[in-house]
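Excluded from the complex is one protein chain; the other protein chains are retained at their positions.
Right, chain A next:
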Amino acid sequence: MKNTILKAELLSKTYSNGSIMQHVLKNLTIDIKAGDFTVIMGSSGSGKSTLLYALSGMDKPTLGTITFKGQEISGYSNDQLAIFRRKHCGFVFQQIYLNETMSVLDNIIICGLLVSRDKKAIAVKAKDMLLKVGLTAECYHKYPSQLSGGEAQRVAIVRALINAPEIVFADEPTGALNSTNAINVLDVMTDVNAAGQSVIMVTHDIKTARRANRILYLKDGVIIDELNLGIYVKDDPERHQILREFLESMGW
């Protein structure tokens, strides 16, 4: 039996636009196990990103609690949350968000320095990890604008992983990429998960979702159903079929 790493109870998020209150998340309760590859799906505007950022301590919920390994983080101050994120979380964004003014290596080192003071060791580790995602020495000193979209996203993944976080959060990491690049990036994510790190990913792409062992379906701020797919196996037509049927039944 896997341990619970992240738990949300009766989570609600409400935005107020002037006089109009918009309840984006409504009394959600979720239990994420260590080592899971969780995918959150749902139609546009259903609250996927909101849920992801609430779970990761990037945003504070309106109501409800979030606990990480038994520790309640929903009451943390902004600075405590930042320290929580640096120790336990990694982030990958659809828009990639590399710092355009820093070289590839510096983009990674700046995050590594949050946890370690040993710049040399971080650089060695960063280079090693870049190699694993298929990026060689020639890209170290390039600037983000000189990379292709896929290369940039792989750098962003290395950045997210440099401090060996227990959970990697990804909001449509392949949304801006073409299919070859997307597959590259997903392979990396799958490897990360295989190495034991939990992954929570938002996507609306079925091929991407196929990588997960657990699918949560969100509609109007409520998880209406979930699917357990088991360990990812490459080119498994049956897995694809089960997922497709699940999504169709959700009205996707």
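In the analysis below, contacts are C-beta pairs under 8 Å (C-beta built on N, C-alpha and C of every residue); 3 or more make two chains touch, one makes a residue touch a chain; residues count from 1.
Everything below uses one rule, namely that contacts and distances are computed from a predicted model.
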Omitted chain, identified by the protein name its UniProt record gives, among "Membrane protein YedE/YeeE", "ABC3 transporter permease C-terminal domain-containing protein", "Ferredoxin" or "GntR family transcriptional regulator": "ABC3 transporter permease C-terminal domain-containing protein"
Touch criterion as defined above, residue of A:34, A:63 or A:83 at the omitted chain: A:83
Among A:34, A:63, A:110 or A:123, the residue in touch with the chain that has been omitted: A:110
Contact residue for the chain not shown (choose from A:37, A:68, A:91 or A:217): A:91
Candidate in contact with the missing chain, chosen from A:100, A:138 or A:248: A:100
Residues of chain A (touch criterion as defined above) contacting the omitted chain: 53, 58-60, 78-79, 82-87, 89, 91, 93, 95, 97-102, 106, 109-111, 113-114, 117, 119, 143-145, 159-160, 163
